[in-house]
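A single protein chain has been removed from this complex, and every other one stays in its place.
Now for chain A:
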């Protein structure tokens, strides 16, 4: 991205002095960036490095030599030889004055505010606030706005930094938010009552420096100092955004974005952030075996493994089939592949392995869409083949984009587990085609094709949420969700990243590769690894690039052989090219179990309440 340019050459640098310390910054930097480069902390509310500069909070006032007044450092370009002072009595007095004005209309409700403990205003009031107020008049009150099921508003707390307005307009690309009124009467709102119609809307919660915009689903459920953070990777789409999973005890309460300039910058989609309520709903917490009465009944692990082994052993050769689901990590996929191969099989079947040309990145990976939008606004032409789309930025005709010698082929997978399974060669073997399976192993697969699982087949389902797959299964083996295991996922670019366990799996559920390892022991074909390190060593044998975490690798399965380039030309399809993701909020077992996502779907059907 443009914001992360290579280090500027020396003649593009200027030297300024911050608090007597000389520092070199690129031309075009502002004074605040120069202070940051010098390691001097300047308080701010409205300035954000990924948004345009508003300069309206006035908190970042600094003193510049030869300037008669303090200057707002975010809005002042740094000039060569500028002498900036940030710790003079003048600066302190100016910031104290700004803080006093901000606190005039800010309510004193920190004890009941969800932002308490992680509030910029609270922190900076400790440094620049007075211990008593000179304000004896009545504080203003502002009517709260309804921004939909995700963002809770307490607009009396708003200090009008306009970060949310600029984010909606510049990054999310929706002109839903704006400011009305002047002075004391100014209000942030949606002009008419209307929800935020962006898939990135909840990022305004992180941007808001006060408690005006907070998370509605988790309102009043935790304090930030009670949470333990784990740095992990999102699996709600194939982008693999960097996230931080915050948990208290055995419960995941919050997911927030982590900085990763190569993937998600510092945004995540609403689904990645708010599907976590489903991690405590509809969980498979104990093994289930189909009993004599025809219903699934709780069983012990030894009994369930024995039942699964017995059922799977009935299938011969290609009659045994494995289906990996959308959320399968590569450790469990490689364990499943190894297990099936050890049982004397040649072919397995990978689910969801579709190359999408007609794609809707707004629904499949909204954070990626925000980055494409930034490129589009920077002048890069975009076009779409397939169904008409609203991507929040203009699209050209395909003929204007594709030029001679153009090499721009990339595939946007629609699920987190897809690329990893394909990288491992988890694709149908030649011998498996046309053979009806007698036993099917569903590895978290709830979106399998009806034809893959015949009505008379013996089905083992291993996963974390009870849904279509578990209801069909004869034996259910409970596994771990992405916040409960150390699992590698390959994102759509081919970047192998690992999730980390923030909490433990519920009840008797276990890590997915451990379940497969135990099953292999019962079936008399033990897998040769006992530890996570052993599984990853095996992964490195099968697909060496999966051992290099965070590195970008071209997908192995996207070579000329896989695409059949040079072969006979295919017939054009009759259906228009369109994305398979018709409902952004509910794409996999976790998001379909989430009550918050269900509320989002209902709200999207009626974005303007009362109409």
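Here, a contact is a pair of C-beta atoms (placed from the backbone, for glycine too) under 8 Å apart; a residue touches a chain by one contact, two chains touch by 3 or more; residues count from 1.
To be clear about the criterion, contacts and distances are computed from a predicted model.
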Open item on the list: Tell me the UniProt protein name of the chain this structure doesn't show, selecting from "U6 snRNA-associated Sm-like protein LSm6", "NADH dehydrogenase [ubiquinone] 1 alpha subcomplex subunit 12", "Nuclear cap-binding protein subunit 2" or "Needs CLA4 to survive protein 3".
Closed with: "NADH dehydrogenase [ubiquinone] 1 alpha subcomplex subunit 12"
Open item on the list: One chain isn't shown here. Among A:283, A:326, A:438 or A:592, which residue touches it?
Closed with: A:283
Task: Chain not shown: contacting residue from A:61, A:177, A:195 or A:470 - done: A:470
Open item on the list: Please identify which residue in A:20, A:181 or A:250 touches the non-displayed chain.
Closed with: A:250
Task: Residues from chain A at the interface with the omitted partner, ascending - done: 249-251, 279-286, 288, 293-296, 465-466, 470-471, 476, 506-507
